[in-house]
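Note that this complex is displayed minus one protein chain, with the remaining chains in position.
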Amino acid sequence: MSTTAQTASSSLASGSSSSSHGSENQLAPELQLRIHELMLEARVLEERLITMYRQGDGYFWIGGPGEEAFNVPLGLLVDKGTGVEHDYLHLHYRSSGTLLAMGADPVDALRQMKNTATDPYSRGRNFAGHYSARKWNVAPVSSPIEVQYSIAPGTAMAQRATGSKGITIVTGGDAGTAEGDFATCLVWSSRKGSELPMLILVTNNQYGISTPFEGQHGEERISDRGKAFGMPTATVDGNDVETSWFALKKAMDYVRTERKPYLLEAMVSRLNGHSSASGANSVTNEVDCLSRFEKKLEERKLRTRAEMDEMRARMTQELLEASKRVREEPQPKPESIWDYVFADKNYVAGEK
Amino acid sequence: MSTTAQTASSSLASGSSSSSHGSENQLAPELQLRIHELMLEARVLEERLITMYRQGDGYFWIGGPGEEAFNVPLGLLVDKGTGVEHDYLHLHYRSSGTLLAMGADPVDALRQMKNTATDPYSRGRNFAGHYSARKWNVAPVSSPIEVQYSIAPGTAMAQRATGSKGITIVTGGDAGTAEGDFATCLVWSSRKGSELPMLILVTNNQYGISTPFEGQHGEERISDRGKAFGMPTATVDGNDVETSWFALKKAMDYVRTERKPYLLEAMVSRLNGHSSASGANSVTNEVDCLSRFEKKLEERKLRTRAEMDEMRARMTQELLEASKRVREEPQPKPESIWDYVFADKNYVAGEK
Amino acid sequence: MATMIQAIRMALHVGEERLGVTDIFGEDVGPPLGGAFTATQNLKTAWNSPLDERGIVGMAIGLALAGRRPVAEIQFCDYAFNTIDLLKIAGNTYWASAGDWNVPMVMMTPVGAGIRGSIYHSHSFDAQATRTPGWKIVMPSNPRDAYGLMLSAIIDPNPVMFLKPKALLRAKALPGEEIPGEPGDLKTLSKMIDAPVGESRSRWKPEWPKLEELYIPIGEARTARTGRDVTVLTYGRSVPMSVSAADELASEGIEVEVIDLRSLHPYDWNAIKASVRKTHRVLCVNEDTEVTNFGEHLIRRLVEELFYELHAAPKLLAGAHVPGIGLADNLEHASVPHKDGIKSALRELARHEP
Partner (left out) sequence: MATMIQAIRMALHVGEERLGVTDIFGEDVGPPLGGAFTATQNLKTAWNSPLDERGIVGMAIGLALAGRRPVAEIQFCDYAFNTIDLLKIAGNTYWASAGDWNVPMVMMTPVGAGIRGSIYHSHSFDAQATRTPGWKIVMPSNPRDAYGLMLSAIIDPNPVMFLKPKALLRAKALPGEEIPGEPGDLKTLSKMIDAPVGESRSRWKPEWPKLEELYIPIGEARTARTGRDVTVLTYGRSVPMSVSAADELASEGIEVEVIDLRSLHPYDWNAIKASVRKTHRVLCVNEDTEVTNFGEHLIRRLVEELFYELHAAPKLLAGAHVPGIGLADNLEHASVPHKDGIKSALRELARHEP
């Protein structure tokens, strides 16, 4: 990962966060602790999922270790609820941190990993990390890269039309911005006189599977692509909790108030490679946002190393036990493939 | 059409053209006369096609009256030929001016209008204005908007790979830039270290069929979309012959020499509405580049009004006569639908 | 006695006035044009979208997720082929999320040949559409069905594709095809709801007739003509063509039953089976290209389930498997079924001795 880009973006970030949130770039202590707990929970969850994959308790892993410093603040800042008055989220497959911050039960993620009938997100149909939560306006995560950027303007348009204060948040990776859908999102959200209240996020880990950012992009920063459309843009260090928090806060405030789009790019790490397809081994040459934040908490004397180790051990143990219970939960029945084809009745090609 | 946009872009244009082509913005007299003749021929051709449509000698008209001041210079500036050493053109359906400037026989356009078996572009299969000329590297014009922007990088990549001096030129309308393919073109042409020799054109007539530019775009200028990708961009008055010529020359020189993309937007008129579907009637509230140029030629004493009237009358008469001859040419045979399915043999679904 | 395009417009009007339709949009769908075929003229929720079919389908999905009732148009189905992945998502969202999110959107798009549309205004979409699980697919053959199917599409909680047979959009209704509440004659109706051409248009306001709601159930076929000798399974443009072929064959003593499917998915298997059990001979007619064609599905299923009741090999009359429909009349005519071809296929089936 290019550190130059990270440095450049960090400076941007502090510039942007200071303006609207006072001179202090520090969050309240309780909030720091809460964020840490959620980041830890998200990390431990991903570790458990990877272990489940390795032990044959699941067929495929993909997730977000390395994005917690950005994704957890996102989940905490969301106006959570059902329907057009609240925020909509169109996420991708590295969003466990956001879901946990919103209040999701990590055990449900284990259920999806184990593709049980009890998996509330897809009933054993979809890969790990493919969340869906109508109660919180989380649209179903789907595997095709970038399609969420074409769909998200629709929920934003509904918010615009109803005069709601809710906003629409869409996120995805850096490589995926090459798809036309990213441009569709910029075009549809910025039409003069019909601007949409959209927070357009890109989590830039500088890779698409095995392909480095370098060599595939003509733009210095992905966020620059928003400029021609007249929207505010920023690229920030997504490995820093407070930078992320203030950047998200600023962008969300703008979108919520101005009812116009904002493009925010976060430089993040990919701490276990792309997915289980590439081994899911941990990498050592990228910034670990969790240890970085833990160091800060130690320095600030908010939590000791021992406390943090204890928390981690406890969470690890809890999820280990949960995974054992999940292993005993029922698998979906073969005939359940016919369920949920149609919302009115299960009528398929003349069957039944 | 918003005149503000036109004025803004005109000033840009003279700025850009003067820099690299001396202080004079005037073309050599012979060239002016040649351009005028071709513009006139293109205009008269479109008029004839519209008349053919009206008289039932064709089912659909679409074309480029109002784009001659830009499209004729384009055709004259192209390095014309077959294969990777020459320029490739990926055009749209308003490109008669370019084709005529390259040397196309206007009678062939009448043949396509009348969908005769003698139509060299499609043998009676495609709509008017859907040119194809492998001998000059003109890729087949196809009706779906903007797909040429996804295809054009391929010929440019071939030119890059072979170290040719040829470039690839792609053109299309303003509304079509909302398609993801336009972004695909920007992304693929500007990859760092793999830049492509592409002249990316947009002819902005400020409409997509009935839908005005205003209200559909967040960007002030479409050309601004190239900036994030690090490519030079310009928006020029495409209704002015010399502005167009110098802007094209400058852009082509850059692409040919630097082997990198350049995005050039030309503000043009749409003098007969969208197509025969909207009546093909002439509009009066848009700049007519041909009369504008004719006024200049008169002022510069290069051609008198009488000479120009005579030329027009002669061309009109010639094409009228040609259209009568074309009317007698054979229609394609029903069984010819099976021709040209495969390049090796006409094998279809087990037939033959 | 509305034309089909008027019927669709009236259904959309009823939709936005009474059934919660919130957004009718697509390229040139809003003012001033009101759609390439005027289907959306003077509708209060109609608006013009960017020229971006992926954006249109994506917007419709998003609106539907947010509980709106969108009707999105793809100007010609020929331009929907870059959105198949999104159509698949609309069709699989309810299933993939195991019932968490449904997508109550309508997508409408003109299909088929018959207007000299050349390569890119002549495509059919029925094969593609029926290959997209999770969607309901309807295609009317007359104004009344268009009206009633559109109302059913609007209130359906699933994505529904409404295929508009281009060649029939301006054809007038036949007796019995009235829309409840419309004025009896076309002139009166036209004066009320068709915008004038020219200057006065911008000031003009429609006067909508007092329309009643009519719901043609999705999944129910219509017997367009009864007969005992051969069954035609068809839809859209080929329905009136088949009925007319059948009428002409009556003088030869051949009585043809024409089943207008109206719904392609789910389709009315009971009606199909009942008719084929009666006639024992079947012809499928549609305009889509003939390799991997929806009519082949119907034939496959008929053969699997009714093999011994078939007194002649079922036949498909469909579009030629070539890369496009050419502009010249000869080419278009050679590419899609026409009355003469239908007649001779029917004759052959009827006269066939098992």
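The first chain written gets the first letter, and so on, giving A, B and C; residue counts start at 1 in each chain.
Criterion: a residue touches a chain if its C-beta (ideal position, glycine included) is under 8 Å from a C-beta of that chain, and two chains touch if they have at least 3 such contacts.
Please read all numbers here as calculations on a predicted model, not as lab measurements.
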item	value
Contact set of the excluded chain (shown chains only)	A, B, C
Among B:R54, B:R134, B:R300 or B:R314, the residue in touch with the chain that has been omitted	B:R134
Of B:Q32, B:T51, B:S96 or B:N126, the one touching the omitted chain in the full complex	B:N126
Per the touch definition above, residue among B:V72, B:I151 or B:A178 touching the missing chain	B:I151
Which of C:T130, C:T234 or C:T279 contacts the chain that the document leaves out	C:T130
Options A:G163, A:G193 or A:P334, residue touching the unrepresented chain	A:P334
Residue numbers in chain A that touch the chain omitted from display	59-60, 115-117, 122-127, 142-146, 175-176, 178-180, 208-211, 215-216, 277, 331-338, 341, 348-349
Touch residues of chain C, complete complex, unshown partner	54, 79, 81-86, 88, 91-92, 94-96, 119, 127-128, 130-131, 133-134, 265, 289-297, 299-300, 303-304, 307, 312-316, 321-324
Missing-partner contacts on chain B, residue numbers	83-84, 88, 119-123, 125-126, 130, 132-134, 139-140, 142, 144, 147, 149-159, 161, 168, 180-181, 184, 187-188, 191, 339-344, 347-350
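Note that in this section only the chains that are shown with their structure count from here on.
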item	value
Intercentroid distance (Cα basis), chain C paired with chain A, Å	41
Distance from the mean Cα position of chain C to that of chain B, given in whole angstrom	37
Sites on chain A at which at least two other chains make contact	180-181, 184, 187, 191
Where chain C touches two or more other chains at once, by residue number	50, 52, 54-55
